[in-house]
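In this view, the complex is presented without one of its protein chains, the others remaining in place.
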């Protein structure tokens, strides 16, 4: 592919600069941490992700970087493995904690401290889960983010100095007798076409990709997809298919068309699609179907967790992705139709496939790899 | 025992036919999957179970078989171990998902797809839990069913095209100040004797056995108990004792007499009784008492989970059995008074006892065994 040459050459130049300059190594680490939110260990992908966030909200971008820096710094201070740090594995949960807390809480000085603490907590939780799951060679995924953000978000309902903003769902028992408005549309009432129009479907699809990092904006979703594409075309394909299947599933079962328009039924399926589509299993026809079924299940589980958390008004975050991907991955030892990729051997979907074709296993790259 | 000879001879004939005919092997697999709901790896037990279900409800029976077929087929397609499949280990969660979803949701075309998906999901979850628990040689029990059914049931409160039926509890916070009506009776008001009458006690006892598969009918409970007896008299005894202790516990603490009449305090204790009564521990006086204490705890935990899920109106399913049995089994390595049976060596309670008496351990039968 001619198109892939230019970024590859740029990556090589960047790699050389990073080796020579410790300050650039820090930047590289933080950018890889950003890219790892969607499993892309590539500083360029991380940079484009940041661009996509800042296009939508400077506040979310800035506080996201605060969480990213906090979690990465905590890993350094606690003496975590340097290679894992350099690959951004202590960054992706931190940036999500930063954006997530900034998204749901009103801004004040205390929030700054809360995000720094949350970032550090996500690093401890990542190390804990990595140790826990090493027995089964399983990844922590974004569970450290979900855990840290849930604990810190639940708590604020009892705190006067950290307040939930208007995006919070008001706590209440779910009403089993009221049907949700199923027509795909932007807001409850007013302007804009309603139903399965190309515009509405495009919004659901790309906002689903943007919502992985709380970005409810079509353009950001397009930028995110491009950022993934730069590192892995297979991952980009499964991000796209995941979002589409999530939205389609929500439409089929009659979920809220407004939530669907804004990508809420897509973002977990995006992550599940990327994880199972060629990354933790070698890409074959069977593993592709397996990944897409898991993406459908992720959209259903999003609704399940939303109901479960409704009495306290809390968001599901990426817990549906984590839960479904864990289940579909833990089964790996028992299904001969699927070829799992060792955790230490997960660079890009392309490299896993290549490695499998040449010698029946992924290459022995450290962490989630060093593909760029 | 003369009485046991006839079924044994029939079983041998059936075994020969199954070996010669692949279509019969499929039937045998599905029947064993049905029997495994109560740990009985015996096609005749499974057949009588199905008879007991169809006596009560053709719809539940038919949709149960759909879930059973879906989970078993998914295991084949994913390349699961053939011996495990043939022993029905990928069937019992599937049939429970089928019956459970059909029990709580209104019937429509989409429900068919939901059950097929749920059956397949239970197979992935079973393989995941089997892998997870292999570290401690622990069984998944019906956790795959509970997990798949909970996720799919929770979600429908947000879906317009899959609706909960009238059996659903309406979501609401529990009222700690209102006392439940404790008198044992069939309905809140009207005809029928009230209190600890023989009729009411018989109902509670046998409906408790029937409710293991959502069958709220005295006759079905009698049929189920007979089906267990055909394969294992010890298991039948502990199913009976479990149901009785569950009902007695509920009566003692002053639980709802109506729920008790309909077997809701019995079905988890039935399963706990069977599992711990001679199956996963060699039957001794101490292990028998241990199993019966666990059966009492299961009835209390049923109430605990019902309260926990009240705000979203969801059923506890067999989660109390799973939780209590896991706790009482996980402790095995530390209690010298109990003799655990290896997971690969669990055929029937009788065989485990026999094996222990002759050589100090259960026979090396595959899966949950091939006793029939």
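To keep things simple, chains are lettered A and B as they appear, and every chain counts its residues starting from 1.
By definition in this document, a residue touches a chain if its C-beta (ideal position, glycine included) is under 8 Å from a C-beta of that chain, and two chains touch if they have at least 3 such contacts.
The model shown is predicted, which means the values in this text are computed figures rather than measured ones.
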Given A:17, A:151, A:196 or A:289, the one touching the chain that is not displayed: A:151
Contact partner of the left-out chain, one of A:62, A:171 or A:342: A:171
Hidden-chain contact residue, picked from the options A:77, A:112 or A:194: A:77
Subunit B residues that touch the omitted chain in the full complex: 135-136, 173-177, 179-180, 182, 252-256, 286, 290, 293, 296-297, 300-301, 303-308, 310-311, 326-338
Interface residues of subunit A (partner: the chain not displayed): 77-81, 110, 117, 120-121, 124-125, 127-132, 135, 147, 150-162, 164, 168, 170-173, 311-313
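Just so it is clear, only the chains that are shown with their structure count from here on.
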Approximate Å spacing (C-alpha centroids) for the pair subunit A, subunit B: 37
